[in-house]
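What you see is the complex with one protein chain gone and the rest in place.
Lettered A, B, C, D and E in written order, each chain numbered from 1.
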Amino acid sequence: MTLIKQLASSDDFTGYYLLKELEVKLTNGATPKDYFDIVLCDGSGQMSAKFWDVSSTDKETFFPMGLVKVHGVVQTYREKLQIKIVRMRLTTEEDQVNLTDFIRSAPISPNDLIHAIKQVQSSIEDEEIRRIVDYCVAKVDDKLSHYPAAKTHHHAYFAGLAYHIVRMLEIGEFICKQRPFLNPDLIKAGIILHDIAKPEEMIAQLGIVSDYSLQGKLLGHISLASSWITEAAIHSGIDLESEKVIGLQHLVLSHHNLGEWGSPVQPQTAEAVALHHIDAMDAKLQMVEDALDTTPESEPWTPFIRGLENKPIYRMKL
Amino acid sequence: MTLIKQLASSDDFTGYYLLKELEVKLTNGATPKDYFDIVLCDGSGQMSAKFWDVSSTDKETFFPMGLVKVHGVVQTYREKLQIKIVRMRLTTEEDQVNLTDFIRSAPISPNDLIHAIKQVQSSIEDEEIRRIVDYCVAKVDDKLSHYPAAKTHHHAYFAGLAYHIVRMLEIGEFICKQRPFLNPDLIKAGIILHDIAKPEEMIAQLGIVSDYSLQGKLLGHISLASSWITEAAIHSGIDLESEKVIGLQHLVLSHHNLGEWGSPVQPQTAEAVALHHIDAMDAKLQMVEDALDTTPESEPWTPFIRGLENKPIYRMKL
Amino acid sequence: MTLIKQLASSDDFTGYYLLKELEVKLTNGATPKDYFDIVLCDGSGQMSAKFWDVSSTDKETFFPMGLVKVHGVVQTYREKLQIKIVRMRLTTEEDQVNLTDFIRSAPISPNDLIHAIKQVQSSIEDEEIRRIVDYCVAKVDDKLSHYPAAKTHHHAYFAGLAYHIVRMLEIGEFICKQRPFLNPDLIKAGIILHDIAKPEEMIAQLGIVSDYSLQGKLLGHISLASSWITEAAIHSGIDLESEKVIGLQHLVLSHHNLGEWGSPVQPQTAEAVALHHIDAMDAKLQMVEDALDTTPESEPWTPFIRGLENKPIYRMKL
Amino acid sequence: MTLIKQLASSDDFTGYYLLKELEVKLTNGATPKDYFDIVLCDGSGQMSAKFWDVSSTDKETFFPMGLVKVHGVVQTYREKLQIKIVRMRLTTEEDQVNLTDFIRSAPISPNDLIHAIKQVQSSIEDEEIRRIVDYCVAKVDDKLSHYPAAKTHHHAYFAGLAYHIVRMLEIGEFICKQRPFLNPDLIKAGIILHDIAKPEEMIAQLGIVSDYSLQGKLLGHISLASSWITEAAIHSGIDLESEKVIGLQHLVLSHHNLGEWGSPVQPQTAEAVALHHIDAMDAKLQMVEDALDTTPESEPWTPFIRGLENKPIYRMKL
Amino acid sequence: MTLIKQLASSDDFTGYYLLKELEVKLTNGATPKDYFDIVLCDGSGQMSAKFWDVSSTDKETFFPMGLVKVHGVVQTYREKLQIKIVRMRLTTEEDQVNLTDFIRSAPISPNDLIHAIKQVQSSIEDEEIRRIVDYCVAKVDDKLSHYPAAKTHHHAYFAGLAYHIVRMLEIGEFICKQRPFLNPDLIKAGIILHDIAKPEEMIAQLGIVSDYSLQGKLLGHISLASSWITEAAIHSGIDLESEKVIGLQHLVLSHHNLGEWGSPVQPQTAEAVALHHIDAMDAKLQMVEDALDTTPESEPWTPFIRGLENKPIYRMKL
Partner (left out) sequence: MTLIKQLASSDDFTGYYLLKELEVKLTNGATPKDYFDIVLCDGSGQMSAKFWDVSSTDKETFFPMGLVKVHGVVQTYREKLQIKIVRMRLTTEEDQVNLTDFIRSAPISPNDLIHAIKQVQSSIEDEEIRRIVDYCVAKVDDKLSHYPAAKTHHHAYFAGLAYHIVRMLEIGEFICKQRPFLNPDLIKAGIILHDIAKPEEMIAQLGIVSDYSLQGKLLGHISLASSWITEAAIHSGIDLESEKVIGLQHLVLSHHNLGEWGSPVQPQTAEAVALHHIDAMDAKLQMVEDALDTTPESEPWTPFIRGLENKPIYRMKL
């Protein structure tokens, strides 16, 4: 079966794909007809597709997030590849395909990611800090196993958030060894908590964000997480004015570094400075890695990447 | 008695003043001697002063925030007026002077300001919103009667914060009448809560801010107030995910309008847009009014005002 | 009759509308045909429409700003609603419809707005200021009764400019009462004059701006209004170097506050600071109100609003 | 006689200088005494100076802008040279020195500069443009012969403004020859008018600006000059809405190029683009030339120059 | 023959043009057909065109940068003119047309431009500077005769780079006469070298840039030219740490003036300040001239020009 990423102009192909987006539209002209404007995806990438002359049965059959078997041809439209769907049907049990095979996922399984996070949680020595972290993680619990870290910016796929946390924990462990003046409990807690309210900020399914929630838009994940720490401290009877609580809230509030990037305060503890740079390093390098991964091997340049000063990345031939 | 604001170069004067700041310093030269570098103030303004050749008794007698009787002469130093103190003593009961006569205060008494705020609180029709407001106001209660609204920016004097709130409530009342689509409960609550954590953010005495608190520096009054709303809601059993709680937190979080001005989210409700403009109008006009008030009548221009694009204000002669 | 704002996908409807924009275009394909790309509007909003297979008679019949009777169906195109016109004809006298019923207007009649402005003009106590205001208002006289305040930014409808002025005068009156150190004559004059050259800056019909004039593009309404004050003073024999003239020109020149927003000088009188904030408060809250008004009740969010940090507004359910 | 520019640390010298600034100050210490904090200058530069232990006669004798004979020694204070005045007296007729020998001046005589400008004025072919230019020049007439072009930015010396205009006219003549599509009348008029209101914006004596005028602060020279064109057109009966008047006002209004640099509109005619660049080229190169001229030959680097991205200029040894 | 610039809506025309861009696309609809999406150009401008129902022969016949004879009609599409091609064939020898007649070129012949540059090169008095210049020019030698100066920004046509250099040399000669403190050798060398690596930065044919090279993207023409000077100095045995080499590299590195415009250092020699302004003046005025030239005479306004604060230029009628 051909992966989306491998399709080239003029290809005539058949395969299973996920119907990521579907909209019924009307053709121009005197006798407009319905057609589907579609986005098909699999784990390797996505491509837009047209399905012309749809029947009323079609309109009742196909919906986003359905798995379909497609026979199509690849065309070029406005310098981009696009699929013309020749035939399409829903998959059945006999096709023996699973939804999760068709979405982009973190390269480590959700179970392993959650396990890694849990282990770090239990290694936090300070009991109060550990309790606050546990409380906040519990609030999003099952979402942590599959939510992406962002809509498009970075780690925008199934279990992307947990993957981002785990990789940051690895960097954090290294940095704490290299610079022993950093407090490992605060670094661990800061990493786990910094984006912990993202699943509340975004509405996502199968690693794909469809929208932001009301709380996401009006409060944002940074202020949400800070409030959760307040909640956790009240719940566990920890003094809200203790340095632990203030220190954890400061880590969360300052991790975007600048006001124009969403942080109401700037990093003013050693761990807050470290957290910002651990976050930046993991997010930016993942953007690079993902962009190279989803760009055909034959292309020397990835598309422009907003989070990298809107520059593309060149695939060095060394 | 001569007010600070009225002192002119070469004046020889005697009067009562507040010792706002005092530092013991050493003169230059081969045989350095102690002297006091002082800031004297009264309700009309402040001026720096030098007290040369201080004795060790002097060093044990005079401290900041003490009331003193001063005989001095006014000199010019680096284009600014400065007092050379000829004689100085602490005031006694017989002088019949009170500390509060020597500090800059809001033009309305703290009692009246608090009364006005309480009345608006009780006029909030929605019981849950009222309870949240009451809880947060209770947290700062007696500080609300005397704290300034800022260190230097605006309303930087005794009861300046309460005065700022009361004047904003007047504008808010007008705007709700002019534009009935605004929800008066949210406007009232937003005005009372928007700076409610300032007394926790700053350390002040007699309306004079000496520093920011740890919470002020690491969290800031905006995030603090948002957390207090969380606290209040938990305390009163109000759903943290209700539109009321989110709406109030949004008002507080967005009232500085832009990220670079400290707001992690931008106004996205009608009342949040209104709150920002009510706040700006009151703060900016008060800066103008205070600058004109504390500039000698004979001066056509006030000093440069940071909050007004760092421009001075001209006293029109119309 | 169905209002534009009420149309929903798949509706089949008949009604009267204003042909706001019309362009003759050609379909793609080997035998391209003419069609109309149209914008229909009424007082509740506007929607784009297509009229396929137009005849040469059609091309001589229909022009922008004509009233038409339309039979159409509503379709979805690129996630937006769009009308497919089935039949269309010009209205006749018998239809008993008037152009002004089909355009978006200020909620107060032009006569009442002009009357309100005139009354404030005559209440200006300083004769020279009043004469300058009268002169400038006279220059745009009949345009003041129907011009919008902007192309799209705010108050972009019939008599929007006069409505903006009247509402600002209400705020101005309140602020002068609240802060007696402000000079009411300057506030009144500043409000009436600040945008007075907008009708010279823009080319508009029925409250709809089609373009900016040469003077609008090369000089801008701020410099134009400042020159009009020069003209007015020369005409009335008022000293060009008097504080009145300078003060009025300063109000106009500084009302956008910052250089990057078009003001060559920043506010440096009390009244100039006030004027900027009165203008901002009225413009921004009107943007909010208009956006909520023209967004279907069922939609919780308005579109993004450029003038509000490009954020949408949420319709609180309180 | 030693020029200011030539003084070096430890020099003991006698010479005539201009007392550019003088302030009476008090020494620190228990028995403060009066001293003068002085700025001495001549055409080659300026240096600060101290005159200790001044008598009351001294205080009645010496004032800014007086010519003095000074015996002094050069000292180093905070890494800068400074004069300790040993003896000082006012000059008398017998000294045969003239004020104008001690101020920094344009390298061409005022008469020649004015003559050059007048000649260009009379070469403007369009009579209406010429009349407007003549009117505006007449408004500042004798000030044009000696005013500087700015307080410190560039051409900050006697007749600096006229020199700036004349040099720009030379560049303008060249550019009009190189690019015949430019209208020479507009280029000439734009150059003469662009800073014509500077003498009204600033208060200056002997080429030294002491302050900005009220009009300078509240309106700025750009808007002032635009209003003068209005005045001129009214006076000469030229249509205010003609392209000539609009074009000239556009040249003046746009010559700072950006809003943040003070221009309410950006250049939108060929001549306006040219004017901005002619102005920039002359101003920036003059900053360089003046900085090199007033920096001792032995110094490879000039001081930092605000108008040149706050960089110093290196004196290449080629 | 009709020039592109002269085509108006509904014109039916026949003529020779250059096929600047060609893409094979598919029509929408159930039975999609191939068509060509084309850009046709001649020396006066360019226009997009559609060629419907192309055969497989057509697809093997027509390629970009081919000369074609076209019979077409002009249509309006989305407010822009567009050509519907009725018939099209490749030109033959008998048509007696040359490629170079159909591209936009500098108004002076490449030979004359190169000759002018060579003459200036040989007039450089300092032998080492001359050798460095000669070496760098030799690196791009034949490309200098036809490369444009930019993709779209300015001088974007055949021999645009050489034309830019020659015109800057004219300004440079004038400025060196006006300000003799400038070193003519450095000005000449700076002008010739400042953009000398552009032909290495961009991939162009017939004055049309199709892309940037790898070196262009990863290093940029500024750093490239600086490295070439290093190369040249090594090659000619000139001390890399001499003021000549440093001075020339500084000229190249600083000529964009600011970091955000691509210069890693800001101008800090007199010649570097001059070079930046000579470059700006020539580039900006050429943008204006080219925009007016390629806008139909009947249009009073050119399109928006990115490099001129994204403003259009008005064609004054004086």
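Observations
By definition in this document, a residue touches a chain if its C-beta (ideal position, glycine included) is under 8 Å from a C-beta of that chain, and two chains touch if they have at least 3 such contacts.
Here the structure is a predicted model, which is why all the values come from computation and not from measurement.
Listed by label, the shown chains that the missing chain touches in the whole complex are A, B, D, E. Considering the full assembly, D:Thr76 is the residue among D:Thr14, D:Thr76 or D:Ser122 that touches the omitted chain.
Contact with the chain that does not appear here is found for just one residue of A:Leu19, A:Ile38, A:Val137 or A:Ile171, A:Ile171.
Among E:Thr27, E:Ser44 or E:Ser227, only E:Ser227 touches the chain that is left out of the view.
In the complete complex, the residue from B:Leu218, B:Ala233, B:Ala283 or B:Leu308 that touches the missing chain is B:Leu218. Contact between chain D and the absent chain runs through residues 27-28, 33, 35, 50, 52-53, 75-77, 79, 84, 314. Against the chain not displayed here, chain B makes contact via residues 23-26, 28-30, 32, 214, 217-218. If you put the missing chain back, the residues of chain A touching it would be 126, 167, 170-171, 174-175, 178-179, 181, 183, 185-186, 243-244, 247, 257-258, 266-271, 273-274, 277-278, 280-281, 284-285, 288-289, 292, 308-309, 311-314, 316-318.
Following the convention adopted for this analysis, only the chains that are shown with their structure count from here on.
Repeating the A-E interface, with the same residue numbers in over half of the contact pairs, is the pair B-D out of B-C, B-D or A-B. Note on chain B versus chain D: their Cα superposition corresponds to a rotation of 120 degrees, in steps of 5. Most remote chain with respect to chain D, judged by CA-atom centres, is A. Judged by shared residue numbers over all numbers used at their interface, chain B and chain C contact each other through mostly the same positions, with over half in common. Per-chain CA centroids place chain D at a distance of 40 Å from chain E.
Annotation: 45 Å between the Cα-based centres of chain C and chain D.
Among all residues of chain B, those that touch two or more other chains are 243, 247, 258, 268-269, 314. Taken pairwise by the contact criterion, the protein chains fit none of the simple patterns, being neither a path, a ring, a star nor fully connected. Across the whole structure, chains are in contact as follows: A-B, A-C, A-E, B-C, B-D, C-D, C-E, D-E.
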